[in-house]
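The structure under discussion appears below in the form of structure tokens.
All protein chains of the complex are present and in place, except for one that has been dropped.
Should a chain be cited, it is by its letter among A, B and C, assigned in written order, with residues numbered from 1 in that chain.
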Amino acid sequence: MSNNLIVEREKGLVELERRIAELREASAAQPLDMSAEIAGLEERYQAILRELFGSLSPWEKVHMARHPARPTSLDYISRFDRFDELHGDRHYRDDPSIVGGFAFLRSRAVMVIGQQRGRDTRENLRRNFGMPAPEGYRKTSRLARLASRLQLPVVTFVDTKGADPGISSEEHAQSEAIAVCLQTFATARVPIVAAIIGEGGSGGALALAIADHVLMLEHSTYSVASPEGCAAILWSDASKAEEAAARLKLTADDLRRFGVVDEIIVEPLGGAHRNAQDVVTRTLDAVDRSVARLSSLSPEELLDERYEKYRRLGEWQAQSLQPAGTAQ
Amino acid sequence: MSNNLIVEREKGLVELERRIAELREASAAQPLDMSAEIAGLEERYQAILRELFGSLSPWEKVHMARHPARPTSLDYISRFDRFDELHGDRHYRDDPSIVGGFAFLRSRAVMVIGQQRGRDTRENLRRNFGMPAPEGYRKTSRLARLASRLQLPVVTFVDTKGADPGISSEEHAQSEAIAVCLQTFATARVPIVAAIIGEGGSGGALALAIADHVLMLEHSTYSVASPEGCAAILWSDASKAEEAAARLKLTADDLRRFGVVDEIIVEPLGGAHRNAQDVVTRTLDAVDRSVARLSSLSPEELLDERYEKYRRLGEWQAQSLQPAGTAQ
Amino acid sequence: MMREWLPSRRARETPRNDAALWVKCPKCGEVLYRRDLAASLFVCTRCSYHFRMSAYDRIASIVDGDFTEIASEVLPSDPLQWSDKKSYQTKLKSDAENSGLSESVVCGFATIGRFPVALGVMDFHFRGGTMGRVTGERITRLFEEARRRKVPCIIFAASGGARMEEGMLALMQMAKTTAAVARFMEDGNFFLVVLTDPTTGGVAASFAFQADVIVAESKAMIGFAGRRVIEQTIRQRLPDQFQTAEFLLEKGAIDMVVDRRELKEKLVRLLEYAVREPVSP
Partner (left out) sequence: MMREWLPSRRARETPRNDAALWVKCPKCGEVLYRRDLAASLFVCTRCSYHFRMSAYDRIASIVDGDFTEIASEVLPSDPLQWSDKKSYQTKLKSDAENSGLSESVVCGFATIGRFPVALGVMDFHFRGGTMGRVTGERITRLFEEARRRKVPCIIFAASGGARMEEGMLALMQMAKTTAAVARFMEDGNFFLVVLTDPTTGGVAASFAFQADVIVAESKAMIGFAGRRVIEQTIRQRLPDQFQTAEFLLEKGAIDMVVDRRELKEKLVRLLEYAVREPVSP
């Protein structure tokens, strides 16, 4: 049994999908008209999909964001018109949990940087489950500085449980690595567009997400801490993660309302992996539009707008920042 | 037996020094006038000193530069009016072979950075015999950048056989660390004064010595490679180090003539360690004078002059650069 | 704020939850008379254990005299309408009562060794020093005002990280403070941080590690991930030394470790290098 709620739910669907496919095949091979039967099954299938995925709770979205088949950074990056990967922090190591390099997005040269989890166990081990070490954040800072030097817009893909919490990461000053990354993004003299495509976990995610325009997939999550971590910290009980997920306001809708996210990319019913092709295309379109718009600004305008954006975020007075749906 | 030529030579002197001291003591305790005898011995002592140390060959200077009692960076730094050490490369490690921090030199705030070998075996092990690892050069770059930000002049003390040639130094990109150090010094917007106080070995020494004014102690050496290394590379025979020392033009006089060094600090007969107090004082005076002069320049003037200085150094045409003494 | 602010504020002494006259040192077990402990800046006179210090005690121990607080009118609210066992509002109120603070940081201007400085002091007694919107807002205003005044900024960090109960709005304070710090530093101003026990998570990973000079108090626990999280991840106990100030010094992450009793003198020395023009008394 998978520990992913969504994967579990999908298991029933597989049987239905198989039956529809079989009927279609039979129908094509026989003179018998089975179109009514097929249509009936398909209607039922769609109804089940709507029932299962039509309205996802925050906790369900957490599982959707972690779905093993959900498109990862490389699924987006490979759909750029071209990608030339750059490696290393120039000091200590190349961290495979961060992938970055030059790319063309529609005929526009950009620097793209993404957090990359594995798409199977082996890759997950190699990529440390998408949790960057300090070397990964230092690679990120280096590439962002290079982009700033060469006047290339920066595009980032955020998909991490969080920064790596291991011993050597502490020994190599994880705090410093993230802090410098934040400072680099805050001061880069080029447009920055970030897309939260999966799990956006804590400061380790934010390190790649200080941006002039932040996109977020409908079922992605972006959170001050993982629900499990939050529950452990506040209630010493990780099993209360579902409750934490609900309280943390980590959904795209909530964050759009708070102004943390600027634009939401709608996902197909059942999640991005059910039509990855389409989701990636629309995401890249949205990134492209933002980069195009931001490219008309001077570096000074960009920096001023970026400063003001984050300056206003979470301003203390604004009662209007409260999510409309939860107002009492 | 010491493997240091100078230390060996000093052994005979010790006996003479002891006898003079004994006579002095005896003379004070007795009514007998021994002043003539004492004067005679002292004259002899001075004569021997002149004979032993009056004119040092390049190879002898190599040994003088490595003399275990020769004042080290900390012997200079401790004579600043104040010193507050700063540590670490902020990434990986604090390298004890580089000592740096804020200091007051005569009432002027500066950033001081020096290569520090050990003054005994234990300290030598801790300080890696004064051979900096990449972390040491990264600490140096960090402090130089900080000085540039705070508009503090930079004072460096150079005393190293060379950069550490170990496995982990290669793994941590020693080349990159030195290259960045050079670039940082080339572009620092504050006066830089470097003093070659002991052995100036290769790129690992130069990393702290791109400066607006370079001082060199009379018996220090500053060389493209250690004589042993040079002999090993060119002749696969490290025992020809003495010959290499002569050829390499590594003495203060040679380098002053080439324009690599701007000013020579004269040492007492027998070397700096015979009157460290005086040598340190005169060195700090000279550093102070240079810093004072350079402080009147704007950052742009400083950078232009520094650029031109190194631009001209080793210019290909200039026959006049040939040491006068060796012209044929 | 008037000169009298100090004695009145100082009436509340660390550790606050212990109303007794005697305090037991958690490290050496020595029983210390509260007034002696305060006189030694909350450092155990026997083993030098550094008790966690309240913000106003800290300020009093560092500034020359007056301290002009800013942004004290910026007060926390409850953007997520958070409630678990208690509501977030209730937690804020009870922390305010226990700590005498309205948020996890106190910001203002003062002189230290006659140097005018911007001073921000975090307090672990308020929500574990976590950074909420108001923490971020106050720190941001401090850097913005310090930039206008062209004075150095000193922050005493003490934090469990970003505050859960304000969700992403808390995390965004990392971005906001970072941007303010960057502008402040780009103008050539001096930023010094003192890491006190404990400094972790979103505070460590934003403004704290962006400082020009990073000082840490003896034995302070400093890191990104919490000790428990790491132990759970690697499934083994960490050495005691791990994530201490002394450990970080060896690892090159910080500039120096200082005993609290020598801290003010050290800060003044450091200011003398960076500023070089103390005001006349």
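What we mean here is this: a residue touches a chain if its C-beta (ideal position, glycine included) is under 8 Å from a C-beta of that chain, and two chains touch if they have at least 3 such contacts.
Because the structure is a prediction, the values reported are computed rather than measured.
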Checklist entry - Considering the full assembly, with which of the depicted chains is the omitted chain in contact? => result A, B
Next on the checklist: For the chain left out of this view, which of A:11, A:50 or A:149 touches it?
Outcome noted: A:149
Checklist outcome for this item: Among the options B:255, B:284 or B:302, the absent chain makes contact with B:255
Checklist entry - Given the contact definition stated above, which residue among A:19, A:50, A:82 or A:293 touches the chain not shown here? => result A:82
Next on the checklist: Counting contacts across the full complex, list the positions on chain A that touch the omitted chain.
Outcome noted: 82, 84-95, 102-104, 109, 135, 139, 146, 149-152
Checklist outcome for this item: It is residues of chain B that touch the chain not shown, namely 163, 165-167, 169-176, 178-180, 182-183, 186-187, 202-203, 206-207, 210, 222-225, 229-230, 233-235, 243-244, 247-250, 255, 258, 260, 306-307, 310-311, 313-316, 319, 321-323, 326-328
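Simple rule for what comes next: only the chains that are shown with their structure count from here on.
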Checklist outcome for this item: Greatest Cα-centre separation from chain C belongs to chain B
Next on the checklist: From the mean C-alpha coordinate of chain B to that of chain C, what's the distance rounded to whole Å?
Outcome noted: 42
Item to check | Length of the line joining the C-alpha centres of chain A and chain B, rounded to whole Å | outcome: 55
Next on the checklist: Need the CA-centroid distance for the pair chain A / chain C, whole Å please.
Outcome noted: 33
Next on the checklist: Could you pull out the residues of chain A that touch at least 2 other chains?
Outcome noted: 171-173, 176
Item to check | Junction residues of chain C - those touching two or more other chains | outcome: 209, 251-253
